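Every protein chain of the complex appears in place save one, which is left out.
Each chain carries a letter (A and B) given by its place in the written order, and its residues are counted from 1.
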């Protein structure tokens, strides 16, 4: 159980608050030894209070330091760091304290690297990695074990590519992208046209262009474009098992939760939020700042920012069977009701 | 066509029934040569009768031995093994007869194994496998070709890991787990908080803890926890392309069919059954013994055991278009109808 995560090197409250540029209260010399949530923290832990839901945890926590908003400062008597967004400040603190071990740059001798590839000296290339001709890999990039980086791919500085990732011919990634294991970027798009009785594949000659600071989840797939490119703009966050079709364009800072699927040639604006397993049919355009509830299906373009949904929540089977039975004959029944009402009106 | 599967070494009816601790009827010396279903069996085959649906197959089968319940014994005149659960007994028989070839333990010379890893002598390590520092691998474990086992992973005895699986840092598996190809255990969970215009990643420092006898399907993904762990208890069975978010807890002997998705911090009880492509929204709690119909979406916690559904079955497009047209305006129409009925009542 990794509920309390120990730091490699403890840090004083004063020093951490300084680096966070945050106000603090309590013993400046207090040494933070670990991080944990309120429930599991011990007397050396840094923790955070992010909402009323955790009020009882706050009242009983043993945490040595709690990050919380100033207006909540009376709720916890101990060492505190003030922040209007405690979860964000905690996340930044974890970064500062280097909780997650950095790899020592090295090029595993089992990696198979084409002579024409250009790889920064301080990049880390995992075991069994395959890097083809013309690839360019920037400073501090990490390529995970068993990944396959195809001809002409360009990966900018500080990207982290997980294990067993496939990056297809010519795909480009901006700096600080994070690609989780098993993701496939630049597979052939799915396009066919009928010729006689058979399906003739439409050439998929475009590429995938990924901006800066984009995250892509495990086993997600992003197809290359047909003649143009598939484009993912800066700061987009994509969860696991998401499917992005050919020639899709996703605007900056849009976020797609797990198992979402975006069909070919869809254009999604900036700062949109797609819940888990959202589906968007092909060739639609979604404007900026659209939020779509998990499992909803978008069948028409959306020109107005706001929240959209078609979630159908589960009920007890007994109840749902009766409801879905009605739904399956809803129009017929509604017509009957309307007719009846009309007749009665006439009878009146 | 592999419809009749030949045994490496035939077995007599008496010996097999003895090992199954089951009653039998017929020639004790009869040699079972193969296994097959009733339809395809030949005179040397062991088969089974599991329900009325297969009655006509039973009447015409050429099978040499049929496993069936005693109450059905009159339906088949030949050699029989009696069981109240013929499919289970057949499955056990297949295990006893070693139909599926066991690998000869070996460590492929192409595997890249860190010196600090502790691997049982009779474990089988496939070609191109990568095993990082501090990994512990138990007796009779099989690691498939090209899999990547990261720092500190522990895999207990008799686990079978398929090809191209990724098991992330520190993940632990209990004995007898079976992980299908392409699965990713311990990818980074999907958590972000807003900071200014951008998404700030929340640290994902927890791990994944998997119990005994858990099966996980091809290309499924199970994310590590944020501060606590993602936990899969004993005997859980997970199909292909299932997504399990960070900090999820799945109780013992629960089964999740293909393409299901469980969002972050969900707690599912023991002995639940999720049909294919079920979705469960984040932070919900599902009690024990809940069955959820395939493709349903769970939007609230479920405190009562039983069956739940929100399946919307396909109809002919002509019919569905009229029904969905009603649904999209259902509230407005219902208000109108209610108003009309009220008016008429007044008019009366």
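Keep this in mind: contacts are C-beta pairs under 8 Å (C-beta built on N, C-alpha and C of every residue); 3 or more make two chains touch, one makes a residue touch a chain.
All figures in this text were calculated on a predicted structure; none of them were measured in a lab.
The hidden chain makes contact, of the residues B:138, B:162 or B:251, with B:162.
Among A:33, A:188 or A:287, the one in contact with the hidden chain is A:188.
Only one residue in the set B:75, B:136 or B:294 touches the chain that does not appear here, and it is B:294. Contact residues of chain A toward the unshown chain are 112, 128, 130, 132, 146, 148, 150, 164, 166, 168, 170, 182, 184, 187-188, 190, 192-195, 197-203, 205-207, 209, 219, 221, 223, 225, 227-229, 241, 243, 245, 259, 261, 263, 279, 281, 292-293, 296-300, 304, 306-313, 315, 319, 322-323, 325-327, 330, 333, 337, 340-341, 344, 347.
In the full complex, chain B touches the hidden chain at residues 1-3, 5, 35-37, 40, 85, 87-88, 90-92, 94-95, 99-100, 108, 110, 126-128, 144-146, 162-164, 178, 180-182, 213, 215, 217-219, 235, 237, 239-241, 253, 255, 257-259, 271, 276-277, 294-295, 311-317, 320-321, 324, 327-332, 334, 337, 341, 344-345, 348.
FYI, only the chains that are shown with their structure count from here on.
Separating the CA-averaged centres of chain A and chain B is a span of 26 Å.
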